[in-house]
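Removed from the display is one protein chain of the complex; every other protein chain stays in position.
Right, chain A next:
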Amino acid sequence: MSSHYEAPIREPLVLGEKSYHDISVDVGAPVLGKANKSWWIVFTIALIAFLWGLGCIIYTVATGIGVWGLNKTIGWAWDITNFVWWVGIGHAGTLISAVLLLFRQKWRMAVNRSAEAMTIFAVVQAGLFPIIHMGRPWLAYWVLPIPNQFGSLWVNFNSPLLWDVFAISTYLSVSLVFWWTGLLPDFAMIRDRTTSPFQKKIYGILSFGWSGRVKDWQRFEEVSLVLAGLATPLVLSVHTIVSFDFATSVVPGWHSTIYPPYFVAGAIFSGFAMVQTLLIIMRKVSNLEAYITILHIEYMNKVILLTGGIVTTAYIIEYFIAWYSGVPYENYAYLSFGAATGPYWWAFWALITCNLIVPLTLWVKKLRRNIVWTFIVALIINIGMWFERFDIIVIDLSKDRLTSTWAMFQPTFVDIGTFIGTIGFFFVLFLLYARTFPVIAQAEVKTILKSSGESFKRLRAVHGDDHSHVQTVESYPADAGPSANVEDKNFDSAFNELDEDSENNEVDYEANKGKIDQLLNGVGTFDPSIQTQDDLKKINGVGPVMEQKLHQIGIFTFEQVSRMTDREYDLLDEIISEFPGRAKRDDWAGQALILKNKN
């Protein structure tokens, strides 16, 4: 249909011959299958880091902030550095889901769910720091304007730290409902696909009884659009407010009107770097390479380039204005022997290298489309953006107006342990998410399949833009009535080509009885009363004819196929003599193992 027109110059966003059902299967696979060994290994490491960090937090709260490396001059260091770093990381999620929705960017659909999850989990980490860096965190509720017995003693609404409270809690809660609303149709898909009663119950609750009515979808889309419209200024405002923590102060180097836009650009810059880090691993681990393609990675690299350029410009402006202002303190903080040549020169040059120089390589198309290089650059940016916050906070504090208060900062193991703990906590949450949540917004990806799917783009290239994708019913079985028109039975779908001859397809059971028994001894037998048979045609190299033959031998499940070794392959070749060596060449056992775990 012409409504699916898309300029041929655009590369496909969904690779391979995918149908709507394939999308459900691929997205549902990690949720419906079992975790593999590497998941458990990474999860255990993350959990240990989290518990270690938890220990550090409890130690801090129980003993006092003095266990950190702070001193009277430098009252903020790793705590607020990590806070701003995590909040910054959280921004890419909302940017992808909200801003790109407003710009109608179709490529956002494969990445938005995970980016939003990253937002939520990163903001949770960020939210820890304002609490634990308090001297008396048990009185944290005093930041809320609650009527009380102290003559109703209120809070002071002039402080950016109070604005932070409102900004972060609004940001977290709005992101959460935005994410959850988008999840409803996907939870419903899992609910309706799972065979386990426990999962059915859980996803039934999580999906809020989503049924996919046309009116629901109409409201759903409106809600998504309005939330995107609200979340976009929210993203900008939240990091702006975070930047006010510094910008509204009188500290030379902090007091700067460029901070709000510059912090926001930096947040998007670091957030996208984190999305790259996570998605490059996830597409591999969860077998989602057909959805999170090299094109998505390139697009995200372009956003990194853009925001990196804005950040670079901001650095240059900061330097220029420090000199241009004629204020000796400003000039001192930046130039003479402030940042670049002072005792923290290494932190300053780490920032310049990681944020300004290394990302420049992404201008080269080859490198931008190179997954390994992207991964390395993303990691470097994450490190560089941590240094940016560290430099802003610590360098500017360490040498302020009075020389008699100059000091250096040295972190203790508790500072470091707390940071590592939040990284661990983040990955604990993200790994749990990757196993229990549909990591791709499948309902959204299905809407772009016909316009941006590789197979449909090819169809249009061959048949013209007006080619209809409707799968027509070829003939109705007159006697059985219309309800007998079941797909595959009486008509073909576009994705199912029965080209093999399905007649004349018998395994000579009597002659091969001995070998068949031997083969089944190796792979195990199929018991229809407790097992269900799998669609063996999903194995590359098995067509309908071969499947029929395997069935006759007694092989019905992926599990059986996955147990095949060289000995079984040879036996199979002897029993079915048409394609000798085929099973081994195509590695049926390996394929079946993957398919088995997907189910």
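The definition used in the following text is that contacts are C-beta pairs under 8 Å (C-beta built on N, C-alpha and C of every residue); 3 or more make two chains touch, one makes a residue touch a chain; residues count from 1.
Following the convention adopted for this analysis, contacts and distances are computed from a predicted model.
**Student:** Select, from "Membrane protein", "Energy-coupling factor transporter ATP-binding protein EcfA2", "Carbon-monoxide dehydrogenase small subunit" or "Na(+)/H(+) antiporter subunit B", the UniProt-recorded name of the complex's unshown chain.
**Tutor:** Hidden chain identified via UniProt as "Membrane protein".
**Student:** Can you tell me which of A:Phe103, A:Phe208 or A:Trp323 touches the chain that was removed from the display?
**Tutor:** With A:Phe103, A:Phe208 or A:Trp323 as choices, the missing chain is touched by A:Phe208.
**Student:** Can you work out which residue in A:Trp86, A:Trp107 or A:Phe220 touches the chain that's missing from view?
**Tutor:** A:Phe220
**Student:** For the chain left off this view, which of A:Trp163, A:Tyr299 or A:Phe556 is in contact with it?
**Tutor:** That would be A:Trp163, which touches the missing chain.
**Student:** Have a look at A:Glu330, A:Asp415 or A:Glu444 and name the one touching the chain we're not showing.
**Tutor:** A:Glu444
**Student:** Looking beyond the chains shown, say which of A:Gly53, A:Pro185, A:Gly271 or A:Gly384 touches the absent one.
**Tutor:** Residue touching the chain left out of view: A:Pro185.
**Student:** Which positions on chain A touch the chain that was left off?
**Tutor:** Chain A touches the chain not shown through residues 1, 3, 19-21, 24, 145, 152-158, 160, 162-163, 166-167, 170, 173-174, 177-178, 181, 184-185, 188-189, 191-193, 204-223, 225-227, 230-231, 233-234, 237, 240-241, 244, 442-444, 446-447, 450, 468-473, 476, 482-483, 485-487, 491, 493.
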